[in-house]
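Missing here: one protein chain of the complex. Every other protein chain is in place.
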Amino acid sequence: MIGTVRADETNERELAEMMVGRDVVFTVRRTEVKGAPEPVLKVVDVQAVDDRGLLALKGVSFELRKNEILGIAGVQGNGQAELAEVLTGLRPVKKGSISLDGLELTGKTARDFIDAGIAHIPADRHLRGLVMDFTLRENAILGRQRAHEFAPSCFWQDQRAITRYTERIVREFGVKTPSVHVLVRNLSGGNQQRLIVGREFSKGPRVIIAAQPTRGLDIGGMEYVREQLLAMRDHGAAVLLISMDLDEVMMLSDRIAVIYEGRIVAIKDPETTDRRELGELMLSGSRAQAGGEMR
Amino acid sequence: MSPLGDILTIQLVLATLRLATPIALIALGETFSERAGIINVGVEGTAVLGALVTALVSYFTGSPWIALIAAMVAGGLAGALHAVWCIRFQANHVVSGIGINILVAGLALFITSSVWGWRGTSASAPMISTWYITTAAFLIIFASQVFMFRTKWGLRLRVVGEKPEAADTAGIDVHRTRYIYTILNGVLCGLAGAFFFNSVGRFTSGMVGGRGFIGIAAMVIGNYSPIGGLGAALLFGFIDALQMRLQSYIPSQFSIMLPYLITVIALAFFIRKANVPAALGKHYVKQ
Partner (left out) sequence: MKRSALLLKGSSLAHELGITALSILLAFGISAFIIWAAGFSVSAVFINLWKGAFGGKLALGSTLTKSTPIILTSLSFLFAFRAGLFNIGAEGQLYIGAIVAAVVGAYLNLPVGLHVFVCLLAAGLAGAFWGWIPGYLRAKRGVNEFVSTMMLSYVAIGFTDYLVAPRGPLHDAKYWANQTARIASTAALPRIMRPTQVSVALIIAVFFAFVVWYYLFRTPAGYELRSVGLSPPAAEYGGIRIERKLILALSIAGLLAGLAGAGEVLGTHFRFIGRFSPGYGWDGIAGGLIARAHPIGAIFAALLMGALRAGGMQVQRSGAAPGDIAAVIQGLVIFFIIAPTLIRVLIRWRKR
């Protein structure tokens, strides 16, 4: 389907065009995927505490399917950050279970989540996503530093393979940098994000946990990351999109889950819901006016 | 008399109070600077400097009271140096503290050799009773407890270490606050150094012997509060006093190890991370 631009967005669009000097795709092309939905990641009744030890996830359940983007809509601080960490093994699960294609991941380490094929675009790229004082090369293999293609044995890192791989990411994902040997600290925020996205997508992931993937990017970068997310979805990845930007969630998602106070209060079809309904759910968690529950 | 009765006497209690004094002073100083966000592991060297300056000034002026003031001034200068390095030159706090320790260790040997001709030892010089310092220390610590948690200046200090951005927004000068309390830390360490000199009446280069680091441990165990630090310092003072008594029963090399071993064990069992200031050790760059 091809979405439409609403009248009140026209000015914004024109402004954006002027800024980037070309036609901006604010609407995105989503190809329909044939066949029955195939669940990949199963999350059952997951509970987890936040950094202060308070219960932040109070029993979250959903399944993430192949060839879909499941958007998580919600007001910041309703458990999104903890959800992303739980699904990448960075935060322990207190109760409930997580499994990927029947492979039990509950209680496993971040290493196991990576090896199972879960990619992660973290919300805080400076803190989690990159080692700021590592070069592009070093950051390009973060998470896969022990992969056979980069480390044929535990006594040997294949420097050339790492350089080639990094150069490929830089090329394919349009990271602007003088060389792959500079520290990522010296890159602009947008290029840092492109590097993270490039690294995570180049792993050939089955599941992508994308937390705030476009935050802080310029319009060109934002558009680019969104296109890439859709491309990954089309290639069969299951994408969980956690974003505070409701427009982004509505634009990209095949299904929208609303999170409120640590619970998924509704899962909606973007074609039959609207901003108002989602907004009400996000603010009150109330199902009163919610119709068309989707499974 | 049984050995136990011989060890546990009123003398032991007094020795505990006395030996806890420098540790408590250093713990208090470190509490101030770390509450403001500046780690200073140079407290060891600063105390050595304080002891050295006390010896020098007392030796040349003959006045142990002037020497006491001089030690605090010297300590304050060392604190100021550390603050400049950490704030102005953005040195790593721990590394800068190590720098102070190494520099003072070198200076102590050089100055004692130059002035008295003995490597690492001064001549004896006029001294005062350490009870003056012990009494002052207890008063300062109780006053600091009130200051830190019951006054607006105390609140400002804690905000600077916890949320420097918020402090800045509220009109508190983050850097100035950090300078003040790091210098205060140095002054208190200088006083602790004076204590070391006055307990024997001469300077020796090993006289602080890790008490600065034990002071940091006391601050951690005391959970970043003046009274808590005092409590932990009293524990270490007691161990120190005990090991001196024990020297008649077990080899001295063994008993000398005791305070250090107890410090490690105490850290392992009493550790609480609740009150570590959030911006500790981080450079604050004004936006």
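Chains: A and B, in written order; residue numbering restarts at 1 for each.
Everything that follows uses one rule, which is that a residue touches a chain if its C-beta (ideal position, glycine included) is under 8 Å from a C-beta of that chain, and two chains touch if they have at least 3 such contacts.
Keep in mind it's a predicted model, so treat the numbers as computed, not measured.
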Touching residue (missing chain; options A:L100, A:I114, A:L229 or A:L278): A:I114
Among B:L68, B:V104, B:M207 or B:I227, residue touching the chain not depicted: B:V104
Of A:E104, A:D133 or A:D274, the one touching the omitted chain in the full complex: A:D133
Chain not shown, touching residues in subunit A: 88-90, 109-111, 113-115, 120, 122, 124, 127-135, 138, 141-143, 145-146, 150-151, 154-157, 159, 183, 185-186
Interface residues of subunit B (partner: the chain not displayed): 41, 85, 88-92, 94-96, 98-99, 102-107, 109-110, 113-114, 119, 209-210, 213-214, 216-217, 220, 251, 253-254, 256-257, 260-261, 263-264, 267-268, 271, 273, 283, 285
